[in-house]
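One protein chain is absent from this view; the other protein chains keep their places.
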Amino acid sequence: MTALLTVEHLSVHYSLPAGGLFRRRPLTLKAVDDVSFELRAGETLGVVGETGCGKSSLGKGVLQLVKPAAGRVLWEGQDLCALPAEAIKRCRKDLQIIFQDPLSSLNPRMTIGEIVAEPLEVHYPALARDDRRRRVDAMLERVGLRPEMRNRYPNEFSGGQCQRISIARAMISEPKVIVCDEPVSSLDVSIQAQICNLLRDLQRDTGIALLFISHDLSIVRYMSHRVLVMYLGRVMETGGREEFFGAPRHPYSQALISAVPVPDPDRPPAERSLVLDGELPSPLDPPSGCVFRTRCPLAVPVCITQMPPLSEAAPGHGVACHRWQET
Amino acid sequence: MSARPDLLGSEALAQAARGDVSRSLWRQAGRRFRRNRAAMGSIVILALIALTSIFVPMFWPHGIEDASWESIMTPPGLADWHWFGTDANGRDLLVRTFYGGRISLTIGLLTTVVALVIGVTYGAVAGFVGGRTDGFMMRFVDVLYSLPLIFFIIILVTVFGRNIFLVFVAIGAVEWLTMSRIVRGQTLTVKAKEYVESAVAIGLSQGAILRRYIIPNVLGPVIVYVTLLIPTNIIVESYLSFLGLGVQEPLTSWGLLISQGAGQLDSAPWLIFFPATFLAVTMFCFNFIGDGLRDALDPRDR
Partner (left out) sequence: MTPVIECQQLNVRFRTDGGAVTAVSDLDFNLNAGECLGVVGESGSGKSQTFLAMFGLLAHNGTATGSIRYRGTELLNAPRSTLDGLRGNRLAMIFQDALSGLTPTMRIGDQMSEVLMRHQGLSRRNARARVIEALEVVRIADPEQRFSAYPFEMSGGMRQRVMIAMATLCRPEVLIADEPTTALDVTVQAQVLRLLNGLKNHTGTSLVLITHDLGVVAGLCDRVLIMYAGRAVELGPVRDIFRRPAHPYTQALLRSMPSLIIDPGKDLPVIPGQPPDLENLPAGCPFASRCLHTQDDCTTERPRLRAVGPDHSRACHLPA
C-alpha cells in the first residue's frame, strides 16, 4: 500500500529565551530530531515514549501547529513545511487532531453544536444551515451523544463525553488523517476502552489513518498496526505491532515493555521487569552519540561517539542501536 | 459490545426535564452571583445612592449654591429641610452631598470607561501579537508606571489649568496601565489553551480566533477588575480634591466635601460625617460586588 503521508527527517526545535544577563545566545531544545516515517491509509501508527521524548511535538510538527526546523511532510504531493499559511489552512480539512485533555481542548463559551459545526463553517462555507445541522446531528449520534445535547456547553459533560465531542469535531470535515495526542490518558479505565473502541470503529468505517500518540504501551498495542518508539527526540525502534511487542530489539524498547505492570498476581513485577536506573538526561543537553547510552545496559565506547543509524533488523523493522544484532 | 455505543447523556437530559435548561458558564455565574447576599444587597444600596444622587438635587428645596446667612453651621435636624445640617456659608449639606455623589460616581464611571477602552485594546493586542511587539508595548507601560501619579497630575494642572476634564484624563491615563497588564496576561493564558490550538488546527482565521476564542474567555477577570477600578478611581478623585487638585468650587464631590469638613471637625463634625459615610458605603458596595463577581466567575477560588 502506498503512503498517505510521508514524513522525512523532521526536526522540531524550540528556542528558549536567553536567561540571565550574560547568556546572550538562546538555548535550543531539540524536541524532535531527524524523524522519518510513513502513514498509510486505514492504518494506525502508534508513537510511544516517555515524558519529554518529543512525541507530542512530532504530532504538532506534522500538522504544522509548530513550524518544523527541518525536514519535509509530504501530503498529496506537496511539502506542508514549504506551503504558505493559506494553503495549509485548506489542507486542515483532511488533517485533524484530538488532544489529551478533553475539557481544556473545547472552548468553554461555545455550545457543543457550535463546536462540532465549526470545521464545516470553515471548510464548507456554502453549506446550507439545515444541511450543516443535519450533519452535526448525525456526527453527534455517530460518536454516541444525543443530538438534543447540541445546545449544551462542554462543562456539562464528563471527560469521556468531552472526548467524544472532540472526536466529532475532528471527524466532521471527513479528514483522512487524525493525530490523536494522548486521547485517552486523562480518562478512567472504563471510559478509555469506550473511546478506543470508538476510534477503532470509526477507522473501520471510514478508512481514516491515525497517528496515535501515547505513553501507555498497552493502549498502543491495542490501537496500532505499527509502532514508533521515541527517546529524547529520536526514533529508537519502529516496526509492526507483532514484531515489536513479540521481539523488541532495542534495549530501550525492551525496558519499556518489561516495565508495564501486567494484571496478573502470579507474575510479580520485581522478577520480570528490567528496571532502568538513572534519570532521563536533560533534553537541552542530550548525551553525545546514542541518546540512550547513559541508561543503556549494553552501552559500549562506540555509543559515546557515534549516533547509531536506524538499521533494518527485518523488513519494516528498524532499530537504532549499535548492538541490535546481540539483543 | 455492539459497534454502536449506547447513547449517553441521560443525566443531562434529566436535568433539562427538571427545567434547568442550558447551563452556559455565564448563566451559571449569574446564578451563583444572585445567591451571594452581600453582593445583591450592595447592588440595591448602590442603586439607591445613584438614584438619590440623580434625583434629590432636582427636587430639594435648597440648591447647591444657596447660601443663607440665617442658618450658618446648623447641626443636622428636621428644621427648614436642613436634614444633614449646613456649612460655614449656610449651604445645605444634604443637597451638596448628593450633588457630590453625582460628580464622584460620574468620575468613577467615566475614568473606568477610559481605562477599560485603552487598557483592553492595548493589552489584547500586545498579548495576541506577542513577540517583539509585546515586549516593546509592555516596556512602554513600565515606563509610564514609574511616573508618580501625583507628579503627573501636578504637571497637567500647572500646564493646562484646573479643569474637571483634566481629572478624567489624568486618572484614566494612569489606571489603564494595570488594566492592560491584566488583559495581556489573561490573553497570554488563553492563547496557550488547547482549545485555541484546536481552532488553529481546524483552519480558523486569526480574526475569528480572537473574536470567538480569546475575547469571550478574557472577559471574566476584566469585569471583576472593572468593578474594583470604579471605587479606586472615586478614591483617587477624592484624594486629588482633598489636595486641591481635583474638582473646584462651586462644583463639589465627596472628596472635596470631606476636605472642607476636615477643617471644621471640632465645630461641625457633621460636615465630614455625611459625605464620608456615603463614600465609605459606596466603596464597600463596589468591593462586595467585585468579590461576588470574582467568586461567581471563578468558582475554583472558593
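Every chain is named by a letter (A and B) in the order it is written, and numbering of its residues begins at 1.
Please note the rule applied: contacts are C-beta pairs under 8 Å (C-beta built on N, C-alpha and C of every residue); 3 or more make two chains touch, one makes a residue touch a chain.
Quantities reported herein were computed from a predicted structural model and do not represent experimental measurements.
J.: Pick out which of A:8, A:34 or A:50 touches the chain that's been left out of the picture.
T.: Reading the full complex, the residue touching the unseen chain is A:50.
J.: For the chain left out of this view, which of A:70, A:193 or A:247 touches it?
T.: A:193
J.: Quickly run down the residues of subunit A that touch the omitted chain.
T.: Residues 50-51, 158, 160-161, 188-194, 196-197, 200, 215-219, 221-223, 241, 245, 255-270, 273, 275-280 of subunit A touch the chain that is not shown.
The criterion applied here is as follows: only the chains that are shown with their structure count from here on.
J.: Can you compute the centre-to-centre distance for subunit A and subunit B, using the mean CA position of each chain? Integer Å is fine.
T.: Those two chain centres are 48 Å apart.
J.: Hey, which residues of subunit A end up touching subunit B in the complex?
T.: Touching subunit B from subunit A are residues 63, 65, 88-90, 92-93, 96-97, 99-101, 104-111, 118-119, 122-123, 141, 144-146, 148-149, 151-153, 155-157, 160-161, 164, 166, 169, 173, 194, 197-198, 201.
J.: Please give the residue numbers of subunit B that touch subunit A in the complex, ascending.
T.: 1, 3-9, 12-13, 16, 22-26, 28, 193-195, 197-205, 212-213, 216-217
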